[in-house]
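The complex appears here without one of its protein chains, the remainder shown in place.
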Amino acid sequence: MKDIIKPAAVLAAVTFCASLLLATVFAVTKERIAFLDSEAEKNALAIVLPGYSITDTAKTKDNKIYWVGEKTENGETINGFAFISESPGYSGTIRCMIGVDSNMTILGISILKQTETPGLGARSVEIASKNTFWDVITGSAVDEGIQFPWFQQQFAGLNGNKTVQVVKNGDWTPEMASDLVSQNAVSAITGATITSKAVVDCIHKGISEYNDIIKKK
Amino acid sequence: MEIKLFITILFSTIFINNYVLSQTLGICPFLGVSKKTDSAAGMGFAVIFVMTLASVITYFIYKYILLPFSITYLRTIAFILVIASIVQLVEMAINKLSPSLYRALGIFLPLITTNCAVLGVAVLNVDSGFITKEFGLLMTIVQGFGAGVGFLLALMLMSGIRERLETADIPFNLRGMPISFIIAGLLSLAFLGFAGMSF
Partner (left out) sequence: MSIKKEFLKGLVEKNPVMVLGIGLCPALAVTTSVSNALWMMIATTFVLTCSNILVSLVKDYIPSHIRIPVFITIIATFVTVVEITLKAYQPEVYTSLGIFIPLIVVNCIILGRAEEFASRNGVFISIIDALGMGIGFGLTLTILAFFRETLGANKLFGYTLIPGFKPAGMMAIAPGAFITLGLMLWAMNRIMVSRKHKK
């Protein structure tokens, strides 16, 4: 009997101390983690609904959250909607927040979570800095202010009701914008066509999911 | 549509995102046991069993204990202890059923506990969000099983090649680990061909 009691007691004591330590660490950091999560959500909403103020947070019948926003432009009040969509990427799920107006024109997207290949698919969240490594270490780096991933920026202005095409024009520059918008297309990441298409699929999936809800408003 | 989903998960874990050759998990046993095809097969099947069982048990623990009580941060501890217990049970079972296999696997059987791929698949199941989905348990089982089959596949391929290597003339400093890694790299390159497979 003693053979079982002593080991069991030791294991129980170790596990108890472990749980105590972890509960303490968790309690100390809980608020900060919750704060970071809500900040991330706010930042994403500001990107996908630029200039809009969020007036309502609602739930679909599947318990998924979506946001309604308002903006006054030229004296008129226009509505915007933001929702989250998830769909498979090249490796793992891509989680994306999309903002549209009542005509289903995409106002902006923000990729919240992805586990694509670094250097390839992960460039979808890459913020291209014009500073090179040498600029940074010699101190001649230029402060570029707040920047956004070019891959996500190019979705603004596209028509969500029509299929978004994926073309291979290399890295996107603002000069390409008018051409691409007229084709309802985005330029894929070089060497990461699968991830680029997966993001487009994610957006289409979200739009078809929330289509009915937005039409009703 | 549902069958298609499960086949997608199966193909993804076995070929497209093979745990060893694409996600670089489970490397230690991969290199350690792949010298002979027999022990490789035995290890592979043991891992399939442990991964599938671990996937099921960790699913229930996460869904019905960790989530409701908001102690998801205890996930790492809970999962690894579950895996350690399962491996202990498997060890005792193999010792009873096939002592020769037990001897052949040697130290590598208890080392299944520290196989990154086993803990990896348990964590990936949770991160894939299966818990909140319809058929979540079935998807978890399929993913756990598929991960094990993918591991077995990689092990068999590697052991087949390494058995042949015994008689090859390899430069002195390349023998052992270096050449094994380069071969694994070439296998991994070959498996890249599965990328983009869709149904």
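Lettered A and B in written order, each chain numbered from 1.
Quick note on the criterion: a residue touches a chain if its C-beta (ideal position, glycine included) is under 8 Å from a C-beta of that chain, and two chains touch if they have at least 3 such contacts.
Computed from a predicted model, the values in this text were never measured in an experiment.
**Q** Of the residues A:57, A:132, A:147 or A:183, which one touches the chain left out of the display?
**A** Spelled out, the listed residue whose C-beta touches the missing chain is A:132.
**Q** Spell out, residue by residue, where the missing chain touches chain B.
**A** Looking at chain B, the ones touching the missing chain are residues 21-28, 31, 73-77, 79-81, 84, 110-111, 113-116, 119-120, 123-124, 127, 172-174, 176-182, 184-186, 188-189, 192.
**Q** Spell out the interface residues on chain A facing the chain that's missing from view.
**A** 6-7, 10-11, 14-15, 18, 21-22, 25-26, 29, 32-33, 36, 113, 115, 117-120, 129, 131-136, 191
The criterion applied here is as follows: only the chains that are shown with their structure count from here on.
**Q** Provide the C-alpha centroid distance between chain A and chain B, rounded to the nearest whole angstrom.
**A** 31
**Q** Once bound in the complex, which stretches of chain A touch chain B?
**A** Going through chain A, the ones touching chain B are 18-19, 22-23, 26, 86, 88, 90-93, 194.
**Q** Show which residues of chain B lie in contact with chain A when the two form their complex.
**A** Those in contact with chain A are residues 8, 17, 22-23, 71, 73-74, 77, 127-129, 195-196.
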